[in-house]
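Down below is the structure, laid out as structure tokens.
Removed: one protein chain of the complex. Kept in place: all other protein chains.
Showing chain A:
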Amino acid sequence: MGAYILRRLLIAIPSLLGISLILFVVLALAPGDPFGELAANPNVPPEVRAALRVKFGLDDPILTRYLRWLVAMLHGDWGFSFASRVNVDTLILQRLPTTLFVVGSSQVLALLVAVPVGLYAARRPYSLADQVANTLAFVGFSLPTFFTGLLFILLFSIKLGWLPFVYQADLPGSGLAWVWANVRQAIMPVAVLGFFQAASYTRYVRASALDVARLDYVTTARAKGLTEGTVTRRHVARNALIPVVTLVALQIPAVFGGAIVTEQIFRIPGIGSLLIDAMLSNDTPVVMAVTFVFAALVILFNLVADLLYGWLDPRIALR
């Protein structure tokens, strides 16, 4: 096991190097200039711009710049945001907790909905309950989050006025009231993301449970005289959820990506909106850092998925 993890981490190094190189080159070749705004400003003489470009080494060959970025990165220096004038790592660390809170809660919500509904639907395929679950899942995953998000805002914030529609990371106050305020403002984004995820997970849980339900060992379990509930819980669910767990682990990086849209809608100051803002202002160091973090997350969660698989399924030996 230890050797396996070590080997996988060693393999991750060249992958990350390759990803970072591609990201860096693409960003460097992309049109746009972080100091483009300065050019339009008549108060800034062109020499100042040129001096700034030299200071940040923007006119050096791409490879030199990449190597400089890499060396700095290895020293823990993530670069400097042109737009916000702070270090990139402080910026990311500021934004990350909010995103983690929203994304994490939405995943929990998604699983809390998807697992029971999927298992229940699979117990009686093509029954009324199954049809309803399927239809809802289909609707849920056909509606994009920006649509449901706006719908929620319209309904709960504007019509009913129950929930705030602008998320504030730095809510004032303390104590229970503060906790409640935080929960209240998270309800809509978490629900929007959570139900969207739940829809696709439900279909997956149902399909997986149906696959398991017709296997011989489920018949064996029934032949032992176990109740349907025990058969479903102990023999169907445990096996059907193994692929679901790995799916969830693999989905997490994608959820960070999907959260970008939700974050924009609800104005959540998370890592997704940071990425969008950075892109709009040609703030390459931030774009580079955030996309690189996403890439690292993909690799990390791939490893997590494999480890979970090995842990849940005794047949898998990790070597």
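The criterion applied here is as follows: a contact is a pair of C-beta atoms (placed from the backbone, for glycine too) under 8 Å apart; a residue touches a chain by one contact, two chains touch by 3 or more; residues count from 1.
FYI, contacts and distances are computed from a predicted model.
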Protein that the absent chain corresponds to, by UniProt name, given "ABC transporter related", "STAS domain-containing protein", "Glutathione import ATP-binding protein GsiA" or "PadR family transcriptional regulator": "Glutathione import ATP-binding protein GsiA"
Which of A:Leu6, A:Val26, A:Val54 or A:Val183 contacts the chain that the document leaves out: A:Leu6
Residue among A:Ala221, A:Met279, A:Val293 or A:Leu308 that touches the chain left out of view: A:Ala221
Residues from chain A at the interface with the omitted partner, ascending: 3, 6-7, 124-127, 215-217, 219-227, 230, 234-235, 238-239, 242, 312-315, 319
